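Let me begin by handing over the structure; questions about it come next.
Note that one protein chain is taken out, while the other chains of the complex remain in position.
On to subunit A.
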Amino acid sequence: MTTIFDMPIAILGLQILIGLQNGAFYALLSLGLAVIFGMMNVINFAHGAQYMLGAFLAYILLSWLGLGYWWALLLVPLLVGIFGLAVERLFLRHLYHLDHLYGLLLTFGLVLIVEGVMVDMFGASGLPYSKPDLLQGAERIPLSWVTGNERDIMMMPVYRLWVIAASIVVCLIVWFAIEKTRLGSYLRAATENPTLVRAFGINVPIMVMLTYGFGVALAGFAGVLAAGLQAVTPHMGSSLIIVVFAVVVIGGMGSIMGSILTGFVLGLIEAVVKIAYPEATNIVIFVIMICVLLVRPAGLFGREA
């Protein structure tokens, strides 16, 4: 077998795939955070909890109602989105005129409550979720076209490929909706100057509410994807969201495509570091964050305030 860094190329390929798959989650989650922050000036600390809620709802739909994965992909974002609408209506909208810190504190409180309730109901140890047959197993991918060696064969887990593809498709749809449609032009305009957009006759408060619901629904969608990869636990969101915040800081809040690209690229960088220098895997994103903050405080794609 061909090796790079003393590692068989098949294993290397798998690491890259896993990196891209992590990037798929970073992209989906940072996209939602960026849309919410742009429109509402709220740092949605509850994003991880809403992602976790998505995974749990998928589990609940299956084990209580017998509704499988594809139903979950459709219904869970709606349910989590509705939860988001309620949070916005009941709490967040009273904080818009205050400093960012208040939204952060409120959503942080929400994390503690939601996680607490889930631990109480389901325990902290984690629940299994079975993905559909269609997405089970692995594909044999010959790598001889790269290496020239007939024995280089890689087993690509189908579900990981699916996560990457689903994330790319959803991210691109969101990008298109925001950058290329009329509704998206309302959203961009209201991000810049909500007062004036409202004076044109657009009901901006409703738009803000729907935007939050939509951003939260994206987290719910990511949660369903995650349920097929790992055990569903009440704390699955907290560990991920810290990294996602670093991704958002690196990418900056200014650009939708920026958030998507930053997410995927950082997933990839993490994978490369894991291959080349495994000890640094867990910190590389934070090191990059510090470097970016020193050079471009508004992030790579952000606009200086």
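Just so we're on the same page, a residue touches a chain if its C-beta (ideal position, glycine included) is under 8 Å from a C-beta of that chain, and two chains touch if they have at least 3 such contacts; residues count from 1.
Here, contacts and distances are computed from a predicted model.
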Suppose you had to identify the omitted chain by its UniProt name; would it be "acetyl-CoA carboxytransferase", "Quinol oxidase subunit 4", "ABC transporter ATP-binding protein" or "Dihydroorotase"?
"ABC transporter ATP-binding protein"
Among A:50, A:191 or A:233, which one is in touch with the chain left out?
A:191
Which of A:63, A:130, A:203 or A:239 sits in contact with the chain that's absent?
A:203
Determine and list the subunit A residues touching the chain excluded from the picture.
182, 185-186, 188-189, 191-193, 195-204
